[in-house]
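Take a look at chain A:
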Amino acid sequence: MTDNIENTSPSDAQEKIGVYVCHCGTNIAGVVDVVQVANWAAQSLKHRGVVIAREYKFMCSSPGQDLIEKDIKELGLNRVIVAACSPHLHEKTFRTACANAGLNPYLCEMVSIREQVSWVHTDKVAATEKAKAAISGGVERVRHHVPLQPIIVPINPATLIVGGGIAGIQSALEIADAGFHVYLVEREPSIGGHMAQFDKTFPTLDCSACILTPKMNSVGTHPNITLLTWSEVEKVDGYVGNFSVTVRKKARKVDEELCTGCGICQEKCPKKVIDNVFEAGLGYRKAIYTPSPQSVPNRPVIDVPNCTYYEKGTCKACDIFCAPKAIRFDQEDQILTLNVGNIILATGYELFDARRIPNYGYGRLPNVFTSLEIERLTNAAGPTNGNVVMRDGKTTPKTVGIIHCVGSRDKNYNNYCSVICCMQSLKFAHLVHERTGAQVYNFYIDIRAAFKDYDEFYQRVLDEGTMFVRGKVAEVTDVPRNENERGKLIIQVEDTLVGKQRRIPVDMVILSAGLEPRKDSKEVAKTFGISCSVNGWFIEKHPKLDPIATMTEGIFIAGCAQGPKDIPASVAQGAAAAARVLGRIEQKEMALEPVRASVIEEKCSGCRICNGLCPFNAITFHEDRMVTEINPALCQGCGTCVAACPAGAITGTGFSNDQIMAQIEGLLMMNIEPEAVTA
Partner candidate 1 sequence: MTQSFEPVIIGFTCNWCSYRAADLAGTARIKYPPNVRLIRLMCSGRLDPTFVFKALANGADGVMITGCHPGECHYIEQNYKALRRFQLMRRTLQGFGIDPARIRLVWASAAEGARFASEVASFVEEVRALGPLNWGKNGSVPARAAEAAMEKEEVPA
Partner candidate 2 sequence: MTQRITVDPITRLEGHGKIEIFLNDEGEVANTYFQIPELRGFERFCVGRPVEEMPLLTNRICGVCPEAHHMAAAKAADAVYHVDPPHTAKMLRELLYSAFYFTDHTTHFYALGGPDFIIGPEAPVAERNILGVIHKVGLEIGGKVIQARKAGHTVVEMIGGRKVHPCTSIPGGLTKGITEDDRKQIEEMGRWAIDFAQFSLKLFNDIVLGNQQYVDLILGDIYTHHTYYMGTVDENNRVNFYNGKVRVVDPDGKEFVRYEPKDYAENIAEHVEPWTYLKFPYLKKIGWKGFVDGKDSGIYCATPLSRLNASDGMATPLAQEEFDRFYKTLGGKPVHQRLATHWARLIELLYAAERWVELATDPEITSPNFHTIPTEKPTEGVGIVEAPRGTLTHHYWTDERGVVTRVNLIVGTTNNYAPISMSINKAASSLIKKGTVVTEGMLNMVEMAFRAYDPCFGCATHSLPGQMPLEVTIRDAKGEPVEVLKQNC
C-alpha cells in the first residue's frame, strides 16, 4: 500500500548532509576505524545526500565545531550528522554549533559510536561496521528532520523544597534571600535534619547546633519561606515552570497560631516514649513533643498512637495546662496545593541498620552503639547531657573500639563507600577520648580523609594516641577466652598490617554505620518522576557535568538524597541547586525540546482510542467536531498516542514515524546500492 516514507521524503536533490566522525582521542578511534567510516559515508551514502564526510580528533572542541560551521556556510549543508559520544552529552553543543552557522539546530542529529560502539565492543571490524550502520541510520533519519522551534514555557517564580535538612535549608535561604518565594516541606515536626542531632562537626569541631540553629531560625522567620513541617508531598502534576504539588499537612493536634511554644505541655505529659528519631532510640520524649528545644517551628505535635487520650479518652494533661488553649484533639490533616516552577529534592539519608550484622552484636550486646547514638551521647543536649557512658547510664568506658565501614564497602550489605564514616569515626575518637580519657581503637579498611583539613584532623587524632588497626572486624563477642577478656566486649579482627589475628577487649563498641537512601526513596522518585539508582539514591542528570539537575526538567536534587556526602558538600549542593533555580526564575521562561504530539484533524476519526492514554491530560475530545486535540503545553512528548492512533492521525515532532522508519532502513543498510553492500 502507500508507504508514507516515499511521499514525505524530501527528494534527494534537496539533501546536503555533512557527516562528522569523532575520534574522541582514542576513545573511539582506538576501536572504530574512523577514517574508513568517514570515507565509506562519503561514497556509499552520496546518493542519500551526503556531500561531505570528515573525521576529527575532537569534534566537540572549538576547532571541531568550527569545521561544521565552516562547511554549513561554504557547502550549504542543510543537515548534519555527528558520530561521536552519547547525545545526552553533546547534543546541545553541536546543535548550538549549527545554530551559530545559521542552520536550524534540530536539523542536526547525533549518532552515538562511543558509549554504544567503541566502549562496549572489542572486535574492531565488527565495531567499525556497526558504526557505519549507525551513521547510515542517522543519515536516513536526518533527511526527515524538519526545522523546529523550541517550546517556550513561563517559569512560576515560587519553588518547592522537599526536606528540611541542612541541604534543603541552604537552598531555601539562598532562594528566599534572592527575593523569591519558597515552600519548604519537612516530614518531621521540625527542620534541621540529621545535623541537628550532632554535637560537633568535623574537622573543625565547631558546635553543630551553634552553626545550624541560626539558619533554622532564619528559615522559620523568613518572609519568603512558607514552612510546612509535619507534612508530606503526595502528588506532583504539571511540568517545569508550572508544577502543581499536593501536600498533606498532618494534623499536629496543636493550633500553631495560638501555641507559644512554652513547652508546659511536654513537661506535664505523663506518657514517656522512646525517641527513635531524634534521640536515635537512646532517649525519651513525651507523647506531645518537639524533637528538641531548638525545634523550628517551636510547636509541639501529639504522637497520636502513643497518646493516652486517643487510647483511653482520658488524660488531656496537655490541654489542661495549656494556657493559650492551643491543643486541638480533633484537628484533621490538611491537603494543600502549591503551584511552583521548580522543585528541589533534599530528602536526605537513613542510617544503616547495624542489627543486620548480627556478629557485631548491636541490639544483642548492650554496649555496642551506633554512630548516631554516640552523636546523641556526646551531645550536651542529649540524654546524658554529653556524658559518654555505657548502656547502664553511669559507667564511663575505659576502652572504646570504633568500627568503620559498618554496612559499607561490604558485598553483603552495601558496596558503596558512605564517605562520611571515616571522618565521623575520627571525630568520635577525639570526642570520646576528650570526654572520658578512654583508650580508643579505630578499626578501618582505609582512612579516607580527602578534602580540606581532613587529613590534618586525622593526624591530630593520631597524635592524641588513638590506636588504629587496619582490618575488617570479624565479630564483636562477649565470650571470653581468658580472664582479662571476661566482662568485656572482645573485638576479633585481623590486623592486616602485622598480618595476625587480634582479640581486643573493650568496654564500648561504636559502629560507624553507613548511610542508606530513605526507605521510601523509590516511591518519592516515582512521585516526582525522576529515577533512582539500584540502591535508591536519586540519579543526577550527569555524574560529572550536572550532579544537581535530574532527567526531569525543573526537578533538582541536593544533599545525601543524591548520594552520601558530608555537611560542606551538602551545603554546597544545596546552594548550587538554588543557583540553578534562581537562574531559571530570572529568565522568567525557558525553552523546551519541541518534542510534541499533534493531531491532524482531517485524519482524526474521533474514535477516542487515544483519549485515555495521556497521563498528563494533554488529550481532549471535542464532542461538537468529533475530533481529538492535543494541548502542546501539557504534552510531554512521550509519543504513546502517536503509536496508538489507528488512523495514523497523530504525529510526533522530533520522533516522527518517517524519521524512525527511515532510521530502521538506514540501520539495516536498506539504503545502500546492492553492489555497495557487497563491496
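The definition used in the following text is that a residue touches a chain if its C-beta (ideal position, glycine included) is under 8 Å from a C-beta of that chain, and two chains touch if they have at least 3 such contacts; residues count from 1.
Regarding selection, all candidates are chains of the complex that A comes from, given by their letters.
Keep in mind it's a predicted model, so treat the numbers as computed, not measured.
S.K.: My understanding is that every option belongs to the complex but just one is in contact with chain A. Which one, out of 1 or 2?
M.R.: Answer for chain A: candidate 1.
S.K.: Once bound in the complex, which stretches of chain A touch candidate 1?
M.R.: So the residues of chain A touching candidate 1 come out as 3, 5-6, 9, 12, 47-48, 86-88, 112, 114-117, 119-123, 126-127, 129-130, 133-134, 137, 140, 522, 525-526, 529, 531-534, 539, 551-552, 595, 613, 615-616, 636-640, 642-644, 652, 654-655, 657, 660-674, 677-678.
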